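Reading through the structure tokens given below for one structure.
Here the complex is missing one protein chain, while the rest keep their positions.
To keep things simple, chains are lettered A, B and C as they appear, and every chain counts its residues starting from 1.
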Amino acid sequence: MSSCYGTRLKLSIFGQSHSAAIGMCLDGLPAGEAVDLAQLQAFLDRRAPGRSAWSTARSESDEPEFLSGLVNGRTCGAPLSAILRNRDTRSQDYAALRALPRPSHADYPAQVKYGGYQDVAGGGHFSGRLTAPLCAAGGVCLQILARRGIAVGAAITRIGGVTAQGFDPVGVDADALAAARSAPLSEAMQAEIAAAKAAGDSVGGVIECAVTGLPVGLGEPMFDGMENRIAAIVFGIPAVRGVEFGAGFAAAAMRGSEHNDAYCIRGGRVATETNRHGGVLGGITTGMPLIFRAAVKPTPSIALPQQSVSLERMQEQTLTIQGRHDPCIVPRAVPVVEAAAALAVLDALLERGL
Amino acid sequence: MSSCYGTRLKLSIFGQSHSAAIGMCLDGLPAGEAVDLAQLQAFLDRRAPGRSAWSTARSESDEPEFLSGLVNGRTCGAPLSAILRNRDTRSQDYAALRALPRPSHADYPAQVKYGGYQDVAGGGHFSGRLTAPLCAAGGVCLQILARRGIAVGAAITRIGGVTAQGFDPVGVDADALAAARSAPLSEAMQAEIAAAKAAGDSVGGVIECAVTGLPVGLGEPMFDGMENRIAAIVFGIPAVRGVEFGAGFAAAAMRGSEHNDAYCIRGGRVATETNRHGGVLGGITTGMPLIFRAAVKPTPSIALPQQSVSLERMQEQTLTIQGRHDPCIVPRAVPVVEAAAALAVLDALLERGL
Amino acid sequence: MSSCYGTRLKLSIFGQSHSAAIGMCLDGLPAGEAVDLAQLQAFLDRRAPGRSAWSTARSESDEPEFLSGLVNGRTCGAPLSAILRNRDTRSQDYAALRALPRPSHADYPAQVKYGGYQDVAGGGHFSGRLTAPLCAAGGVCLQILARRGIAVGAAITRIGGVTAQGFDPVGVDADALAAARSAPLSEAMQAEIAAAKAAGDSVGGVIECAVTGLPVGLGEPMFDGMENRIAAIVFGIPAVRGVEFGAGFAAAAMRGSEHNDAYCIRGGRVATETNRHGGVLGGITTGMPLIFRAAVKPTPSIALPQQSVSLERMQEQTLTIQGRHDPCIVPRAVPVVEAAAALAVLDALLERGL
Partner (left out) sequence: MSSCYGTRLKLSIFGQSHSAAIGMCLDGLPAGEAVDLAQLQAFLDRRAPGRSAWSTARSESDEPEFLSGLVNGRTCGAPLSAILRNRDTRSQDYAALRALPRPSHADYPAQVKYGGYQDVAGGGHFSGRLTAPLCAAGGVCLQILARRGIAVGAAITRIGGVTAQGFDPVGVDADALAAARSAPLSEAMQAEIAAAKAAGDSVGGVIECAVTGLPVGLGEPMFDGMENRIAAIVFGIPAVRGVEFGAGFAAAAMRGSEHNDAYCIRGGRVATETNRHGGVLGGITTGMPLIFRAAVKPTPSIALPQQSVSLERMQEQTLTIQGRHDPCIVPRAVPVVEAAAALAVLDALLERGL
């Protein structure tokens, strides 16, 4: 039951880093929705490895093969499924790790949970590679949302010690999101990653995501609010350690008079002058841009020697990780956050019959 | 589908702030579990209103009446249900709010979503009062967990500008949690709340929660990890705007070598020397204390005049909120966070047949 | 997780035969739906005990107290909840049964499953009394469906050896369903029940249910078809042992040319000349009346002595059941089947945003 998400949409993700293939099945899409495969590939390419200095050198084309759910380029109402073959796998890199867990990876709890039967190669089902089918599913949702006037975009607001301004929480629109998408990583952030890499180390960051064009009234109170739904999928992205909406943790330091957003009329519609609430109140969308941020931990795989424990001999032992790793996964995680948000939003939208 | 939570456990919450009663139904508890009603009442009293200078003056005894699921003080395997009658309701306080939404409350999106049919009195189903049945359910889970050696406790680490040390993430145990539970609110935090109240304002805060005694291996990868499950219920607590695990957002500023927790042997068992991972890796518990924090926004109801919009005349209008409100809900939210965590953890535990 | 049903609607049933109360929580109803309480009570009275010669003598008024979800007689979007107090309970009747399970009741498997902690009084959570809150929930759905032009009605087509014609599967409409509802039990069926009662015995039967006015296209293929959804709730009615749609088991003896329904045009719309398919093909409604039947076993509680087993001494022992029981529960189960069908149909309808 681990790798399923959604209520009206049902997403299943399968595969391991070095299995024959990884893939997804997405049930519940409306019929008749066009899927632009070139546009989807461009979206997937933003996540694919091997495209930059801060990405793993693993080379995967990341081209999904759609097996079902499409007829003549449109959804047919049947579950949409796609697989991506794993090609550039070097499983021998990982053989020794079964008994010597990597710090901050799932190796140790997985060893206990699965009694040693888990797939260790490349991190198995815990690998960041599983975000590729997540992007395949979410990328289709992004296209469907765009036709309904809803845009989803994310940008990096922190890499290690370097921060950047997020979106204008009131004025952000589809154009601003598109501009963010094509903007290169700032030089300061590139330098921060390069410094970590040079030190055999890695670095974390924060991704901010905005959704514009949402109707008022999506989401349900209590446990099915937009925050609950978005957090439930975004925490499914490996390395995410925190999720906050609107002012988020900063709200804890505010007074009510600073945090409350005054209502106003804009263009004949109810709006708020500020958007500390991040477009969600009581779990329900307000029509203002939905804004959330995800904290991404530094890549756990680093070149520096680390202290681990031999699970066979039950004694401490130094570990030096081999293999190919990203010094910073934040840039590649940006489209993944967009995909996750798109899945959560389309699910909520379809639930209301919209 | 809004107010249900859980996989093996199924929690349903019902009621509005001023309805005849509020209540909960909790299905899936093991049979034969003793429920100490006095201990439960003491737990509920920590959340109940009217007990301190920073709480609303609304007076409710908050004594649950158990309707089913208990025989001779033990669970019988049938759904456990309990109701709490609403007594001290003054619905006239809220009559004018239907057309004049309170900033940072759910009034406006609810008005649109429910077409004006929602219960506005006291905030209706969006009221913080709905956390009383959540505590009734979670309080029972806390007792069941305690018998399995699992302790859950929370403490305030921030009120507005005043911060406090959280739990020792490595050494925290049931005793430390019990000590935190009985410690009074610090004078500096009391002063911060008093200052906000004197200014007709409110203030937010941060609650840290720790769970000790967990086995290794709870939770599932991807969308059913402990982070996803906990976030999905904690974001159901009104006013929570962010949830983070372990180092959380601070991890984004770290390098891998700073963030990774070295494995070691402690008392013959695998442990980590530090606990930046917060007891969860890849969604799965590691056996170290599970640590998370929730950001709570300042109470949206403040005495100061605020700008709202008349939904009838579609023009801006000043709103001055009457009624009884907490200048800071953070202290009363502490047991609510514990209850939510207990529900999430027991659900995961039962799922594994433990 | 036992007593919850639905996808867009979420129904939770709670209570035991002799607990303080029984009740239900129904989440997901649209806001603004009027609930006619007198009409609902009339519906519940059809199920209530003590109204006829073939019903148990237990006297319960079966008047639900609505605790939440209604404002000024209309649904408010919050979960609808109602309880029914248990009054005429005689728990001493059941004390001896814990160690001496009644044949064809759940006593024995419940004893093993719950380790002896289950509530034995009156059958506990397994009692047919739990169908009262099911009817309270379903009765509200019936009213909502009626406003959308959808009628649900059931009738008895068999009591023991006496059979009766079912609905005209093509021509049945809301009027025919209303007529069936007010028709008295046939004299032959009354005699069949009286004969069983006189013999200290009980007798079973078959209930046929029809739903008219359905749009084409409700339900999903494979595991979420209308058959799956209806069966999943109807098998939740105690004593139901079979569910069939359209020609049902009789279809097994037919050739395709006998079973297939020819398409035709009726009133400018696509219809079928016959309705062996029972209004559902591939899990999806066709616009023809939806027809299904439920087989109800004879009441397991009979006055005749029966062979049981002492669970304490692990030896065979004769059991003579005391207490008040229906010689035939089929008449009282008719509105229960209607309630179950209404819940399944409204759930499917809301899922499509209708």
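Structure notes:
What we mean here is this: a residue touches a chain if its C-beta (ideal position, glycine included) is under 8 Å from a C-beta of that chain, and two chains touch if they have at least 3 such contacts.
The structure displayed is predicted, hence computed values, not measured ones.
The missing chain, though absent from the display, is touched by one residue of A:16, A:89, A:257 or A:272; that residue is A:16. Contact with the undisplayed chain is limited, among C:72, C:182 or C:257, to C:257. The hidden chain makes contact, of the residues C:96, C:191 or C:222, with C:222.
Looking at C:3, C:55 or C:75, the residue that reaches the missing chain in the full complex is C:3. Within subunit B, the residues in touch with the undisplayed chain are 7-8, 78, 221, 351-354.
Panel shows subunit A; residues 1-4, 6-10, 12-16, 19-23, 25, 27-28, 31-32, 65-69, 71, 74-81, 83, 110, 113-119, 124-125 of it touch the chain omitted from the view. Take subunit C: the residues that touch the chain left off the picture are 1-5, 7, 13, 101, 103-106, 108-110, 112-113, 125-126, 130, 158, 160-161, 196, 199, 201-206, 216-217, 220-225, 227-228, 231-233, 235-236, 238, 240-249, 251-265, 268, 270, 272-273, 276-278, 281-287, 295-302, 304, 306-309, 311, 314-316.
By definition in this document, only the chains that are shown with their structure count from here on.
Both copies, subunit A and subunit C, contribute mostly matching positions to the interface they share, with over half of the numbers common to the two. Placing every chain at the mean of its C-alpha atoms, the farthest one from subunit C is found to be A.
Subunit B and subunit C have centres, each the mean of its CA atoms, that are 38 Å apart. The distance from the centre of subunit A to the centre of subunit B, with each centre set as the mean of the Cα atoms, comes to 26 Å. Averaged C-alpha coordinates put the centre of subunit A at 45 Å from the centre of subunit C. The multi-chain contact residues of subunit B, meaning those touching 2 or more other chains, are 1-4, 7, 13, 110, 113, 125.
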